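Note that one protein chain is taken out, while the other chains of the complex remain in position.
Let's look at subunit A:
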Amino acid sequence: MAEVLVYVDHVDGAVRKPTLELLTLARRIGEPVAVALGNGAADTAAALAEHGAVKVLTHDAAEYADYLVVPKVDALQAAVAAVSPAAVLVPSSAEGKEIAARLAVRIGSGIITDAIDLEAGDEGPVATQSVFAASFTTKSRVSKGTPVITVKPNSAAVEAAPAAGSVEALDVTFGALATGTKVTGRTARESTGRPELTEAAIVVSGGRGVNGTENFAIIEALADSLGAAVGASRAAVDAGWYPHTNQVGQTGKSVSPQLYIANGISGAIQHRAGMQTSKTIVAVNKDAEAPIFDLVDYGVVGDLFDVVPQLTEEINTRKG
């Protein structure tokens, strides 16, 4: 069976959920061979084996942390040369897409980004994408070279599928470009304890109607009652009420959770672009004419300052 390279997104050896989802998709088109780089790379092996990796190629060097993107491209290129895979799968993070892009040019391959599903086809893997603010679904293939495909979080269920997961050292030689962009400083983001926005099963968002930084506390309280991530519309971010890293929409993150709750968000096309593929959509808005209500499975026309705290209290009561 053909081997499929899966690029591993991990933090000091802790594998992030989108990579485990990729292993599920990789098994549909071949045998997953994982590539883990940087600090803690070897520590990823157990989790990867449990989810179907037949082999884990690892390499650690200071370059991965000290320089941007290119050292990881060098390593992935070395893995492609070593394995001759049927496809290369990379999580659709900002960095993941850049790594995949540069790799594709180097190996003379086409690239598909932000796939939301993947299946085997007669002429190679077929990727589903959601385009034009999720108003269209396309199916595409890479027609030249080894398919390089980046896949969005929440595109597949994480499935346990124990495999050998034997660890092998990857031999990597860094090229001249690897040290081109130096990381001169790094400030870790303070953890909120909430799930990662793009990976969360439930997202609770606030928009213009939240009307102030301090009022986001009621959005956060609702999120915490549901174990959800907090999102914000561009209007709320531009007003300085919530960090840009939480922005949902065309210029922020696109999310595809099981449940999306939009509070005080009108639903401009730019926002819809980032959340329209959510499975269930709920909105609370004072304006009965807000376009968001065209998308919802359930909507409440009302003041979010009345509705949201009542909802939170009710959820907390029901949870007992």
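Operating definition for what follows: contacts are C-beta pairs under 8 Å (C-beta built on N, C-alpha and C of every residue); 3 or more make two chains touch, one makes a residue touch a chain; residues count from 1.
Operating definition for what follows: contacts and distances are computed from a predicted model.
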Undepicted complex member, UniProt protein name, chosen from "Electron transfer flavoprotein subunit beta", "Transketolase", "(4Fe-4S)-binding protein" or "Paraslipin": "Electron transfer flavoprotein subunit beta"
Touch criterion as defined above, residue of A:23, A:219 or A:308 at the omitted chain: A:308
Touching the absent chain when the full complex is considered, from A:177, A:221 or A:239: A:177
Residue numbers in subunit A that touch the chain omitted from display: 11, 68-70, 73, 93-95, 97-98, 100-102, 104-106, 109-114, 126, 130-145, 177, 180-189, 196, 198, 202, 226, 244-245, 250-251, 254, 258-259, 269-270, 273, 280-282, 284, 288, 293-303, 306-315, 318-319
